[in-house]
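A single protein chain has been removed from this complex, and every other one stays in its place.
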Amino acid sequence: MKKLEIIIESVEKRKVCRLLDQIGVSGYTIIDNVLGRGSHFTRSGTELSEIMKSSLIIVVEKDEIISKIIDVIKNEVLKFYSGKLFLSEVQIIE
Amino acid sequence: MKKLEIIIESVEKRKVCRLLDQIGVSGYTIIDNVLGRGSHFTRSGTELSEIMKSSLIIVVEKDEIISKIIDVIKNEVLKFYSGKLFLSEVQIIE
Amino acid sequence: MKKLEIIIESVEKRKVCRLLDQIGVSGYTIIDNVLGRGSHFTRSGTELSEIMKSSLIIVVEKDEIISKIIDVIKNEVLKFYSGKLFLSEVQIIE
Amino acid sequence: MTNFISDAIQNLATPMILFFVLGFISTIIKSDIEIPQAISKVLAIYFMIAIGFKGGVEISKTGIDISLYNAIINSVFIGISTPIVAFLILKYIGKIDNINSGAISAHYGSVSVVTFVTAISFLNSKSIDFSGYMAGMMALMESPAIFVSILLVRIFSSQKISTLKSNFIDLLKESLFNSSVVLLFGSLVIGLIVGEKGMTSVKPFLVDPFNGILTLFLLDMGMIAGQRISEFKKVGFFLSVFAICMPVMSASITILMSSLFNFSLGDTFLFSVLAASSSYIAAPAAVRIALPQANPAYYITMSLAITFPFNIMFGIPLYFSLINYW
Amino acid sequence: MTNFISDAIQNLATPMILFFVLGFISTIIKSDIEIPQAISKVLAIYFMIAIGFKGGVEISKTGIDISLYNAIINSVFIGISTPIVAFLILKYIGKIDNINSGAISAHYGSVSVVTFVTAISFLNSKSIDFSGYMAGMMALMESPAIFVSILLVRIFSSQKISTLKSNFIDLLKESLFNSSVVLLFGSLVIGLIVGEKGMTSVKPFLVDPFNGILTLFLLDMGMIAGQRISEFKKVGFFLSVFAICMPVMSASITILMSSLFNFSLGDTFLFSVLAASSSYIAAPAAVRIALPQANPAYYITMSLAITFPFNIMFGIPLYFSLINYW
Partner (left out) sequence: MTNFISDAIQNLATPMILFFVLGFISTIIKSDIEIPQAISKVLAIYFMIAIGFKGGVEISKTGIDISLYNAIINSVFIGISTPIVAFLILKYIGKIDNINSGAISAHYGSVSVVTFVTAISFLNSKSIDFSGYMAGMMALMESPAIFVSILLVRIFSSQKISTLKSNFIDLLKESLFNSSVVLLFGSLVIGLIVGEKGMTSVKPFLVDPFNGILTLFLLDMGMIAGQRISEFKKVGFFLSVFAICMPVMSASITILMSSLFNFSLGDTFLFSVLAASSSYIAAPAAVRIALPQANPAYYITMSLAITFPFNIMFGIPLYFSLINYW
């Protein structure tokens, strides 16, 4: 099993969830109000709009599904928005 | 060392912490207000009660203790509540 | 690539970010309002000051940079403050 | 009948109800209005403090008399009988399994603070008095239904219900000392101690902006209810009908019962609203602990997305006219 | 001229503006004051409800007449012409690329609720009346500029702009039913329905503490603006000048335009403030979805850290004296 951590601008959260649902993942977990710095701009989260905050979405799935997710996110989201994808090994116990 | 990520309904948080204390883990970290979707119902976290939210509890421990935790959580918590356990390799630096 | 998870008292967050910027990491992600228990005191996060809360900082970087971070954090921060460093393998997809 | 209609229209045309409708609509059209949960939580606390405190001050003025004992008897009776009736209907007419029947009846036996607050605001607009201890009656009616329902599940289930001991302790804490009970009773006692003199110092916060703050809170409740509405189809026909008929029935029975005690118009009305109202804060948390096998999509959706809107929009004027024009 | 100076000083010496300055300074000296985002969000909602509702109640008193149609025409005209003018200036004088020109003009064509609220508080302090429907005009002016700007980008860009279809749907939702539009229109309609009678019950919350709450909100806005100021150098000279001249120009044109319609002093002033104000809640979110290639450091910093402070501190008295002493 693989764990994919998706860091994405909060404005794109609804869309990413929609894509994950379409792909048919068995589940995902969302941590909101995540801050950070990358190569684009510092997300300090102080604005009244949501655009300076990130969401961290965790998906644990089989390798094939993870590859599909990566493909879709790359094409539909990361072409226009900043964001990061981190992949690691994990074991589902239950 | 192993890292166990426990995603549990927030109503069960106090109980899980109690169990971890009883087992005698050296520590744990809790991220509250986690949302998500799994096979049961969508945790959108909008209700006034806590029941539609999850907590993510991270425990890093030796393999034996992790096995014990898994056993206890499976028997005492996951029989009745939805929740997920993800296990991975990790190194404690300090 | 390695993922370093830094759990640090919230009062030290600004300093750790400053150190990471100085080292020249390519980015980091911060989850605030993290609670927990370790060997020191229970962070229940109920006080009006920030001292009973943690921040979880995630850095994904090349091995050399991660070693540097570990060095700096150990010397400049963990000598005086409680905190934990967890290291694991990860793959950057994008 | 014409009176009911005019009352209903008048009730629907208050800012509170209209903001509830606005919240509901805004969710349906997927607007991005977001009232942070921190605010919802503190508003709920505000209302419990405000009505508890005001009730206590009222009692300090009028003193305690025989009617209080009657009110307590009535409350306990309602708190115990409503979940039993609900359970039997669900099990035998609705053919719902024991556990979900118990879970749902716990909600309909318990009470809703916001429904009660809206009813008070309705009475105020008509300048009708009610007893100070009614806030205490609400606190009394929060928990019994939860225990009664669990008991019913245990009695009717042939196979052992696997509620763990540790869960039962959590449940006891959750139910006896849940925030509504503690805040309502606590504030009532405080109001009783400080009396009218203490009231003057806090009136600009606890009394004057009450209706206005209710407006904001009902906007939020409208959105919460609206979000649940997508789960509507999971609830099914029988339970949807139940979610509307059960409150009307509870209110009617309560009005009959209360007439035995000769309560004032305001008190009778508030009793009927309490009986009709279903819990969506205390009960879900308690039931999730006590009956984890029950499906939350049923009880939360019914209570929050059907019964609550029905009660504040149509139930309140309906129960009022039932009392008046029977 | 002396009138402008005395107005400006008088405006600067209100608690609201001074708390804005305090917030700004506190961020510069790196104080750790922190107003949680949950509070900022609910305060923004409070102001939209309060002005929408009050506007509706006013309309219910005066009724609707020809001036409303004029006001709608004026609003739509401003909402469409401002972004076009801004876009052309940015593109041809500033040599800014199409996408960033479009992103910025969307902000300057849209409106700022807090600037509007501060202007209302300025009018109140001078006891100058304005029409109830002005809150509705603000709601009308929120979204058109966003669509106009995107259209301009598409027209002027030779290579295909790669906005995805799914993004366009998100954008539509975000713009048409964004929280300001729904809350302002919704509250206005509610105010219209309940009229003055409904007002009495919510006045202690929606009217009386209005200025005081604005004080707290502007402290927060001062901090938010102050935090952006570090991005100032990224914005550059031309855009900084634009962020001050554009509002003055929009206000001036609007004052001329409005004189054709014979609006009251208060209404003309509010129209000029709306035209001059730039959005920093609705537009950033919409633009981030519609034009992700644009640089947020430009539009957020300009709108929040330059135009907004300029408007509430100097713009408001300036536009007022332009109208009066022209």
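By written order: A, B, C, D and E. Residues from 1 in each chain.
Rule of thumb we're sticking to: a residue touches a chain if its C-beta (ideal position, glycine included) is under 8 Å from a C-beta of that chain, and two chains touch if they have at least 3 such contacts.
These figures come from a predicted structure and were not determined experimentally.
*Asks:* Kindly name the visible chains that come into contact with the excluded chain.
*Replies:* Taken over the complete structure, the missing chain's partners among displayed chains are C, D, E.
*Asks:* Pick out which of D:I28, D:V85, D:L151 or D:V182 touches the chain that's been left out of the picture.
*Replies:* Candidates D:I28, D:V85, D:L151 or D:V182; residue touching the omitted chain: D:V182.
*Asks:* If the hidden chain were put back, which of E:S26, E:S264 or E:Q293 would touch it?
*Replies:* Of the candidates E:S26, E:S264 or E:Q293, E:S26 is in touch with the missing chain.
*Asks:* Touching the hidden chain in the full complex, which residues of chain E are there? Just list them.
*Replies:* Residue positions of chain E that touch the missing chain: 13-15, 18-19, 22, 25-26, 29-39, 121, 125, 204, 208-209, 211-213, 215-216, 219.
*Asks:* If you put the missing chain back, which residues of chain D would it touch?
*Replies:* Touch set of chain D with respect to the missing chain: 36-38, 41-42, 45-46, 49, 53, 173-174, 177-179, 181-183, 186-187, 190-191, 193-194, 198, 201-206, 209, 285.
*Asks:* Spell out, residue by residue, where the missing chain touches chain C.
*Replies:* These residues touch the chain not displayed: 9, 11-12, 14-15, 18, 41, 44-52, 76, 79-81.
Definition applied: only the chains that are shown with their structure count from here on.
*Asks:* Which other chains touch chain D while also touching chain E?
*Replies:* none
*Asks:* If you take the mean of the Cα atoms for each chain, which one ends up farthest from chain A?
*Replies:* Chain D.
*Asks:* Look at all chain centres (mean of CA atoms) and spot the one farthest from the centre of chain B.
*Replies:* E
*Asks:* Round to the nearest whole Å and give the separation of the Cα centres of chain C and chain D.
*Replies:* One centre to the other, that is 45 Å.
*Asks:* Using mean C-alpha positions as chain centres, tell me how far chain B is from chain D in Å, no decimals.
*Replies:* Roughly 33 Å, centre to centre.
*Asks:* Going by the contact rule already set, what residues in chain A reach two or more other chains?
*Replies:* In chain A, 31, 88-89 touch at least two other chains.
*Asks:* Would you give the residues of chain D that are in contact with at least 2 other chains, written as numbers and ranges?
*Replies:* In chain D, residues 37 touch at least two other chains, as defined above.
*Asks:* Please list each pair of chains that are touching.
*Replies:* A-B, A-C, A-E, B-C, B-D, D-E
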